[in-house]
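All protein chains of the complex are present and in place, except for one that has been dropped.
Chain nomenclature is as follows: A and B, assigned in order of appearance, with residue numbering initiated at 1 for each chain independently.
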Amino acid sequence: MRDVAVVGFAQRQLAHFDGSPTCVELLVPLFAECYEQTGWTRHDIGFWCSGSSDYLAGRSFSFVQAVDAIGVMPPVNESHVEMDLAWAMYEAWLKIQTGEVDTALVYAFGKSSAGVLRRTLALQLDPYTMTPLWPDTVSLAGLQAREGIDAGLWDERAMAEVANRSLTDAETNEYAIRKGGSSVAELLARPMYADPLRKHDCAPVTDGAAALVIAAEDRAREVCDRPAWIRSLTHVVDPLSLGTRDLTRSPSARQAAAASDLSGVEVAELHAPFSHQELILRAELGLPGDVRVNPSGGALVSNPMFSAGGIRIGEAARRIWSGEADKVLGHATSGPALQQNLVCVMATDGQGE
Amino acid sequence: MFYFTSMSRTLSAPVTVAFDYTRSTGPVLGRFLSGLRDGLVVGGRTSEGTVVVPPPEFDPVTHAAVDDFVEVADTGIVTSWTWVPEPVEGQPFDRPFAFALVSLDGADTPLLHALDVASPGEVSTGMRVRVRWREERVGAITDIECFEPVAAEAAEVSTGSTGGARETLDPVTGIVVPIELDYLYAASPEESLFYRSLAEGRLVGQRCPTCGKVYIPPRSACPSDGTPTAEEVELPDSGTVTTFCIVNVPFLGQRITPPYVSAYVLLDGADIAFLHLILDIPAEKVRMGMRVKAVWKPRNEWGTTIENISHFAPTGEPDADFETYKQHL
Partner (left out) sequence: MAKQPAAVIGVGQTHHRAKREDVSMAGLCREAMDRALEDAGMGLDEVDAVVVGKAPDLFEGVMMPELFLAEALGAAGKPLLRVHTAGSVGGSTAIVAASLVQAGVHRTVLTVAFEKQSESNAMWALSVPIPFSMPVHAGAGGYFAPHVRSYIRRSGAPGHVGAIVAAKDRQNALKNPYAHLRNPDTTVESVLASQMLWDPIRYDETCPSSDGACALVIAAEDVAAGSPDPAWIHGTVMRSEATSAAERDQVNPQASRDAAAALWKQAGIISPVDEIDVAEIYVPFSWFEPMWLESLGFAAEGEGWRLSESGATAMDGRIPVNCSGGVLSSNPIGASGMLRFGEAALQVRGAAGEHQVDGARRALGHAYGGGSQFFAMWVVGSERPGT
């Protein structure tokens, strides 16, 4: 396999973006940031791949106009996944692995606030026996959280601890849209929202976009002092059915972790839009207690649909660039109740090879 | 109807995306839905002997189509639940309720549905519930109105049926699922400039600072260069038809009655054509290169929309020479 590293990352997260659902006006400055970080122009990029959802935008082919932000004369080698940024990066990583290209810029965008997000996401469910009941995202997470509480796997306090740590860490993340930790006791004193979930157990509705730049070998070294080398990139999906899945588990996350070498990981950015989901992921990934989880505040404080997973990879890679860590993990999830999971392990030169 | 104030950066307006989807169910889901119509809950037995409700279409282990159907009881126990304090449109109740996973007697896995209780204090994991059947049933998951609690004294564990499911006459093969989603659509800042100018009867484009091309409407990124268009350029309301089609076909959601001419109009001074309607000339007389001018609606009907221009009509000038617009095709 070729050595490929994450060498650029830019993001925007907003409670409400007042621009168009194509998000072109958000993407232009993001690409500019990526060019500034790498010293490259669009002509240095060998492959482009984006992630977005037509149903988030409320129209077919919502990604079509987004390529304008690239500037596509001459035309580009480009693709699109109806998935999170992390999977767009996976497609680009494949493209680099084939040897066809050496560099890629991947991006994703979504204007969650254009519709009623938790209702829109009911369209991800079984269209014959579930969607007609419009089970919303928060309800599905509530069913999952309850199962864990009933089984004694976690409790409201453990969930509040996750929320409090995330809100506290978010204070140093300029992009987080919800921030300000207090104490576990104070959070537990807040009213129940969707019993067993309080509002701080649920990610806020977030608009936004993000971009990652990845490059092979010398192309990575020439633009980054400490490239975040991708040591493994694995993803697995579980069945959707809530009935046949043990909701307290995430076999796909466990499987993705098992295919990765997580030893020595210092920082893990986990894509957990609900507080108890972080607890599930920590258990399934088998993360030791001394791993720093979600120093960015994680998805619980900002969860722009279709880019939040990739943002976890970018946030983790950033810790390598800065020298804060030598080995990190970025995780992304997709689908209801942690159905699909991706694990990306990155390390500095000489680590985890 | 447009929602905006002069204060907002961008224009926005509501959009509803609605369709009644016609779903064919195939034999397995059809069997489940036929059962519901007949007031029965039908599960499927997998190769490992597990009774799953609703039945999976394909076996999780052998991947073969599931064909072993089992009737289960319409009573069972709650295995998980969540409170729904603010129901969204389309959910079984428009007042607070619970969603619950219910393991029906005779089934090995739970079914998701609503549970009709007034407060979270009335629900607990392990409580017994029963299906409240809708009176008029059509073969849909909504034939189950919801689950309701079973009074403790009435609680009697049914063994469920372990025999095969009864054959049904007239099986369900399809369902109609209305999906209606409301969005607030926003125009980009550049488009908003264009539409606001239209409300003043002006056509305002912008020039790309990199390639110098004049875009109307202006763009958040020049598609050739990726740079936002910037310098404002006011354009006249006359131009040339580059190419067109005559729409004769009616379709759902269509807002102009066919036949009509949908044409690319290249305004004088613009470097890109936009689509509009050509009228005041028989459709078969419309030509490539035809010179046209905007016909505006009465001023009191103007809004922030390109529809302020009712259509374009021929000016009577000689047609533009092909060489002058061929690079716009």
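Please note the rule applied: a residue touches a chain if its C-beta (ideal position, glycine included) is under 8 Å from a C-beta of that chain, and two chains touch if they have at least 3 such contacts.
Computed from a prediction, not measured in an experiment: that's the story for all the values here.
For the chain omitted from this view, which of the shown chains does it touch?
Touch partners of the hidden chain, whole complex considered, are A, B.
Taking the full complex into account, find the residue in A:T38, A:N173 or A:S241 that is in contact with the omitted chain.
With A:T38, A:N173 or A:S241 as choices, the missing chain is touched by A:S241.
Which listed residue (A:T103, A:S334 or A:T348) would be found touching the missing chain in the intact complex?
A:S334
Kindly state which of the options B:L112, B:M127, B:L203 or B:L277 is in contact with the chain not pictured.
B:L277
Tell me which of B:A118, B:A230 or B:I256 is the one touching the absent chain.
Considering the complete complex, B:I256 is the one touching the chain left out.
Using the definition of touch stated at the top, determine which of A:V76, A:V116, A:L153 or A:A283 touches the missing chain.
A:V76
Could you list which residues of chain A touch the chain missing from the display?
1-2, 48, 53-55, 58-61, 63-65, 67-68, 72-83, 87, 90-91, 94-95, 97-100, 120-121, 123-128, 131, 234-241, 251-252, 255, 334-336, 339-340
For review purposes, identify every residue of chain B that touches the missing chain, sorted by number.
2, 11-15, 17, 19, 21-29, 56-58, 60, 63, 65, 173-174, 177, 179, 185, 187, 191, 195, 208, 211, 213-215, 222-224, 242-249, 251-256, 260, 262-264, 271-272, 274-277, 283, 288, 304-307, 322, 326-329
As a convention for this text, only the chains that are shown with their structure count from here on.
Could you tell me the distance, in whole angstrom, between the mean C-alpha positions of chain A and chain B?
Their C-alpha centroids are separated by 25 Å.
Touching residues of chain A toward chain B in the complex: what are they?
Its residues touching chain B are 18-22, 24-25, 27-28, 31, 42, 55, 57-59, 67-73, 111, 113-116, 118-120, 122-123, 126-136, 138-147, 150, 192-197, 239, 241-244, 247.
Can you check the complex and tell me which residues of chain B touch chain A?
Within the complex, chain B contacts chain A at residues 8-10, 12, 15, 17, 21, 23, 25, 29, 32-33, 50, 52-54, 56, 60, 79-85, 88-92, 99-101, 109-114, 120, 125, 140-142, 175, 177, 179, 181-191, 219-228.
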